[in-house]
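The structure under discussion is supplied below as structure tokens; questions concerning it will follow.
Note that this complex is displayed minus one protein chain, with the remaining chains in position.
Here the chain labels run A, B and C in written order, and each chain numbers its own residues starting at 1.
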Amino acid sequence: MDFKLTAEEQAFRLEVQDFLRRELTPNIWLAHRDPTEQGMWTADFTKAFRRKLGAAGYIGMGWPKEYGGGGRNRIYQTILWDEMEYHRAPGIDRSVTYIPNAVIAFGSDAQKAEFLPKMVRGELSWFVGYSEPEAGSDLANLKTKAVEDGDYFVITGQKAFSSDAHMADYGWVATRTDATSTKHHGLTMFIVDMTLPGVTVSEYPTLAGWTHHAVHFDNVRVHKSMMVGARDQGWKVVMGAIDYERGALASAGLVNYQLDRLLAWCAQPREGAAPLLDDPVVRDELVRLAIEAETAKLASYWLASLSAKGLRPQHESSVALLVKRETSRKFDAAGLELLGQFAPLRAGSPAVALAGEVEVEYRDHLYFQFAAGGFDITRNVVATRGLGLPR
Amino acid sequence: MDFKLTAEEQAFRLEVQDFLRRELTPNIWLAHRDPTEQGMWTADFTKAFRRKLGAAGYIGMGWPKEYGGGGRNRIYQTILWDEMEYHRAPGIDRSVTYIPNAVIAFGSDAQKAEFLPKMVRGELSWFVGYSEPEAGSDLANLKTKAVEDGDYFVITGQKAFSSDAHMADYGWVATRTDATSTKHHGLTMFIVDMTLPGVTVSEYPTLAGWTHHAVHFDNVRVHKSMMVGARDQGWKVVMGAIDYERGALASAGLVNYQLDRLLAWCAQPREGAAPLLDDPVVRDELVRLAIEAETAKLASYWLASLSAKGLRPQHESSVALLVKRETSRKFDAAGLELLGQFAPLRAGSPAVALAGEVEVEYRDHLYFQFAAGGFDITRNVVATRGLGLPR
Amino acid sequence: MDISLDSDQQMLHETAVTFAANVMTPARIRELEETDAGFDASVWKQIAEMGWAGALFPEQYGGSEASAVELALVVEALGQGAIPNPLFSTVIEAGLLLLDAGSPIQRETYLPRIASGDAILTTAILEASGGLRPQEIRTTITKAGNGFTINGTKLFVRDASTAEVIIVAGRTGDEAEDVTLLIVPQNAPGLTLRRMPASGGESLWQATFDNVMVDSDALVGDDGNAWAAIARLQLRGAAFKSAELVGIGQASLDLTVTYAKTREQFGGPIGRFQGVHHHCAEIYRDLQVSRLLVWQAAASLGEGLAGSREVSMAKAKCSDAMPAATRIAHQIHGAIAYYRDYPLELYYHRAIAAQAAYGDAGHHRRVLSELMRTDLDGFRGDNRHDLPVHYF
Partner (left out) sequence: MDISLDSDQQMLHETAVTFAANVMTPARIRELEETDAGFDASVWKQIAEMGWAGALFPEQYGGSEASAVELALVVEALGQGAIPNPLFSTVIEAGLLLLDAGSPIQRETYLPRIASGDAILTTAILEASGGLRPQEIRTTITKAGNGFTINGTKLFVRDASTAEVIIVAGRTGDEAEDVTLLIVPQNAPGLTLRRMPASGGESLWQATFDNVMVDSDALVGDDGNAWAAIARLQLRGAAFKSAELVGIGQASLDLTVTYAKTREQFGGPIGRFQGVHHHCAEIYRDLQVSRLLVWQAAASLGEGLAGSREVSMAKAKCSDAMPAATRIAHQIHGAIAYYRDYPLELYYHRAIAAQAAYGDAGHHRRVLSELMRTDLDGFRGDNRHDLPVHYF
């Protein structure tokens, strides 16, 4: 057991920090931030940045070498995610985490050959099509259907909450192929080229200011070769990759950034008043938050350590994600209070605090409470899969 | 709307305080406290004190005048409960709150004539026989049966968690008279003389140090005249009185006492260290607790105000009880921390803090979490009865 | 003691809730948020015609001499409807300040026109620190001829763009409380306004005073002696913002319960799950005790600063609990309410602003902490007791 980074890991951390400082200078920041995008960066910049991640070898560094990967363990992967979150870099999303892992695990040889080389270079953007208007937490309820027709499946239906669908090259889409089943059996996964006829993307403004998307499939003909895994066995594919996804989302860079940002706010001098950090009650609140941030960091590196040993964390991923997101929400709420009168001000206002980031995150992070399994659903998963309680 | 006591109410409050100081002097305290009893007073003292409450006119003061009551409204009743809790007096329990109200609401004329005059004088002690080993929160599961036999019913079964059964003159017992039903229909209430053949009481030591009881009925023959309400309609009797009971339990005297006790602890000088009250972090914690205590007080007088107007609070009683008990538990937990090293010490130890009361209450008040509908059950009641959510 | 609404109060509350629920659509509210004014003047006129703008004024100024509890019920209802309105700037700040500390002529000039909905006024108190203590006022007021010159920058000025005058607080001496109030026409030379975009549906402004000059009749109350009136203004603001927070919480609960009854997942309405029961019961619990604290705070307002304890308790609790209620409401809703066209977002925003206004929870706990330190009996209020046993 060792709680310090090894010399090599520490060197990697510094390398990533250098990379991020170089690629995200204040000027770049000013030029490419875009509050109407989910990641708060323009779609073009996100795509360009993803290619830079690829060129630096970061996307595939944890993949097996046979697929062009670097074979580095999850500690390195976690360091990368950590630093990217801390620096609020674009590009850590399904296109470099969830989808490549799922393709490696469930894809056909042809799919691997077609997609992995492009993905390792950061050239592809994906959207994940699970949720539907009537199937949120309850995926078994999904209604998008795929009907076999010769060498094709014809897909019709509507996906909701489709993050980044407007910039996606491909969709990773769950469909119902067995109309007689209303349960998990009878689902099938497809890779859908977003340029196919019948695919349309619509926009929905969120309360956080960015635009979310939905995808409609109107008799979209997808070749059978784009089916992932076996017919009617899509549920396995969904579940098989979800723990990895949760682990990727669980890194603690965000909460450490939130802590440092609040510490900086509280340390600054104020006109007519002492710095907030002089107030023992404020420090006590920050100490409580710092302990929670420490737990989020430890939980993410614990996951990484288990993975690095070749174990496959399952409910542990859910726990780590819950810890990270609950902690982040504690920072959001505490930030409101520590900012006092300045809390509601938005970017661009005179006297705005911390560039309005705390306020916009207080709204934005609401999605932690329901996305990728909300707090309550995650607790159900921990209770049933982790502790064996009955459903 | 008026948040101040009227002159008459204030005079009553002072009268009750005088009564309690006179009847609970330090010497009386030392002579009659008994940690093996649920109320922490000897059974004899509790009975004697109840008669004094009766002599002072306090037991019946809220009853209708036709039953020998004083006809005073719930504000007065709440003042009395409040002060009794604050002074940790014995005697506010089912024998003076729940049972008389249930007899007035559901008893036969003969039952009223027999029991109410004795109860208004504080001469009777009761136990309530609802819970059974397999029927805790789920009363529909109860199995104690009453079988008709001429002018009698023959009762057989076992009641659990039977507070004060060892000192009870009568039991208020729910039985199953319709063996074909497993639901709420088919329950019947009886008043059972505890001296009847076949009634036995057994003892169970609790983790709080006092002894709880269970009652076994072995072919106990109870005359039909002791049936309360109609046959098979016992559920109505149970539910009809439960809101009143919750209201009585919801008074805020306890939490105000807990607050004053902690304030006294924090204000005292310490050898080699400043009083805890000098620490802004300690004061912040006490402020948070004081706000919660204020909400408990307001909730109990809100209930009283509604009742005084002739309304019948239902889920509001549950809310007030939840607020009071959750607040009390917050005090229990905060007390542990504010007492520091002294928290675990028990009465009689050198250097014991606050006579060990905080520690023993930390254990004792665990029953708030499940008795009379625990926190979770109470929240279910509020959600379904108060907000109309489906069960 | 009677902690309940009488039938007139109940009817007033129902009237106000119905009014607020019907006077405009969520889409119209969102549209107003994009405007400089921030509110709809014709709706404000309707509010005034209901008698709510002048509710607390004496009859001679067109008021109805109602109590603060009644106005709190109206504020709660307007908060529940998320209706943008200038009650805070015009009535709770400026109007009641003039009633409290203004001259007869100043009252005569403004109060009847406030009550009728014809005049918008506001105040400018806060500055760069954002804090509520007198030493944080750095704007200077200097005597100049027969009048005063004002220099400094004010923040968080409500409805400045539509106000005909701004009552500004400035420093006239070195002692912390050497503070003076002046009535300044909004179009005075040297006064510039800049919008402060913010969550919460209020129209907030930065007001810069660059050698702004006013005559001596602009003085509100005594020169250099205005702090007590400002402190009372802040207390009023905190009490009524607590009422608004309760309205926000009520609306969030109502939306959530309705949603939980109708949204089906896993084979039935999600409202049947124990987890949803518990969340909703938590909101309801906190909402109800917050409401009781608000009533108590409003009832205490008549007594000058004596109500500080009650107001701080209300604002501290509401500022913590009502934003938390909106967060739980969102959690139960899930993704649907994350979209801008679902009305819950209005309440989520407003809770951010309302918890901050007139002192956040931390500020009010600090006020109570100081009261505990200096006056333990005052801190305990009506709960004072002799401890029955002495331990030490």
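As a convention for this text, a contact is a pair of C-beta atoms (placed from the backbone, for glycine too) under 8 Å apart; a residue touches a chain by one contact, two chains touch by 3 or more.
All values derive from a computational prediction rather than experimental measurement.
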For the chain that's been dropped from view, list the shown partners it touches. A, B, C
Going by the contact rule already stated, which one of A:T175, A:T206, A:N256 or A:S349 would touch the omitted chain in the full complex? A:N256
Note that chain A touches the chain not displayed via residues 1-6, 9, 20-21, 24, 26, 29, 75, 86-88, 256-257, 259-261, 263-265, 267-268, 277, 280, 283-284, 286-288, 290-291, 293-295, 297-299, 301-302, 304-306, 308-309, 316, 319, 322-323, 353-355, 376, 378-380, 382-384, 386-391
Listed in rising order, the chain C residues that touch the chain left out are 273-278
Could I get the residues of chain B that touch the absent chain, sorted low to high? 131, 134, 136-138, 141, 160-161, 204-208, 212, 270-273, 281-282, 329, 333, 336-351, 359, 362-363, 366-367, 369-371, 374-376, 379
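As a working rule, only the chains that are shown with their structure count from here on.
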In whole angstrom, the CA-centroid distance of chain A from chain B equals 51
Go ahead and note the Å separation of the Cα centroids belonging to chain B and chain C. 41
In chain B, residues with contacts to at least two other chains: 280, 284
Can you tell me which residues of chain C touch two or more of the remaining chains? 365-366, 369
